[in-house]
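Shown here: the complex without one of its protein chains, the others still in place.
We call the chains A, B and C, going by the order they appear; numbering starts again at 1 in every chain.
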Amino acid sequence: MSVRIQEADFDISAEIAKLTAGDTGIGAVATFVGKVRGLADGVALSSMTLEHYPGMTETELGQIESEAKDRFKLSGSLIVHRVGTLRPGENIVMVMTCAPHRGDAIGACEFLMDYLKTRAPFWKKQADARGEGQWVDARDTDGDAAKRWQTNKL
Amino acid sequence: MSVRIQEADFDISAEIAKLTAGDTGIGAVATFVGKVRGLADGVALSSMTLEHYPGMTETELGQIESEAKDRFKLSGSLIVHRVGTLRPGENIVMVMTCAPHRGDAIGACEFLMDYLKTRAPFWKKQADARGEGQWVDARDTDGDAAKRWQTNKL
Amino acid sequence: MQATPTEARTVTLRYFAWVREKAGLSEERVTLPADIVTAADLVAWMQTRGGTFEAAFAKPDAIRLAFDHVYVKRDAHIGAAREIAFFPPVTGG
Partner (left out) sequence: MQATPTEARTVTLRYFAWVREKAGLSEERVTLPADIVTAADLVAWMQTRGGTFEAAFAKPDAIRLAFDHVYVKRDAHIGAAREIAFFPPVTGG
């Protein structure tokens, strides 16, 4: 289980290789990558800037990973979240889970993303073509996605 | 939407780059990788050999992809399934989906894997340390996983 | 729907996984008797062919069929199918 916050991009293939190296008990690896979209509510973006709360981010993400470990039979997991200014098409976040079986890997990957979206202290500010900045509003659908897991509790 | 059957391994990062190139409407990429496990029912495996039904495999996987496209708002998808003899730790299959939003990408990835497991004409034969071969039995849990989607129909 | 075809047809039979291993061949061209109409008829006929087919079709319920790359149930009519495949439940992924 590990968490990284970085400005640099990540390489999925390299991360899978590291996370699964030497563990032939792993039968399933699920990966989610979130990317900067070029349009937000119909407005073309020139960039997206991500700010976070150093220290609290790691604490929250570590807790979310620990909850995922309690709910799913996992062999390992990794969360990498980028900060700084990103262009449309660039990667923002990666969540990777590995497990003996696919249900646990996919379920945990979805769980981690849902909770990351609603609990990890990151904030996005988008800039349009003229460089005009606007803070992104939290989406109700993200709160709903995370709430699913509360009624689903094991 | 595309399907490939091959003996060679695949590179997730390269496939993501190809699948998402130039499309900044994509906000989410979900990937599942299935791997050969070193133990099957407590018996150490030396290898796993995958056979398929050329022609029918492509037809079935194409249909499964087309169903996924009807159910989820997808920007693209890719299924790569290896055949031949693989060792523990090696990749067997990759399913990749990309979409504007994460619910569609993750849902479609899970849907594709569930249906691939129950409908795509592949068969696994495992060999133990002495080279003794045994055809893998179909698992009821895979049938159950695919059935979920029938009651969930849009 | 036709009850029985009026003439014998020549089809390709394909075998996969343990059906192939037990049958000892992966494909053959076969002229089907005229009274074989459905998938069930065909499986029953395969069981009468003797030799390696006896072992291959000893547990017929464990065998799935496809006509021209499409899964079929036992009551499906062979009709104009050119390629018929026999195999166990799939285990890919």
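Keep this in mind: a residue touches a chain if its C-beta (ideal position, glycine included) is under 8 Å from a C-beta of that chain, and two chains touch if they have at least 3 such contacts.
For clarity, every value in this text was computed on a predicted model and none was experimentally measured.
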Seminar exercise, completed: Contact set (omitted chain vs shown chains) is A
Seminar exercise, completed: Contacting the left-out chain: of A:L19, A:L50 or A:L74, that is A:L50
Exercise. Where does subunit A touch the missing chain, residue by residue?
Worked result: 34, 50-53, 55-56, 59-60, 81, 92-93, 113, 116-125, 135-139, 142
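By definition in this document, only the chains that are shown with their structure count from here on.
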For this session: Can you check how far apart subunit B and subunit C are, centre to centre, with Cα atoms defining each centre and the answer in Å?
Result: 27
For this session: Take the average of all CA coordinates in subunit A, do the same for subunit B, and state the distance between these two points in whole angstrom.
Result: 22
Problem set entry | subunit A-subunit C separation of Cα centroids, rounded to whole Å | 49
Exercise. Which parts of subunit A, given as residue numbers and ranges, touch two or more other chains?
Worked result: 102
For this session: Could you list which residues of subunit C touch at least two other chains?
Result: 93
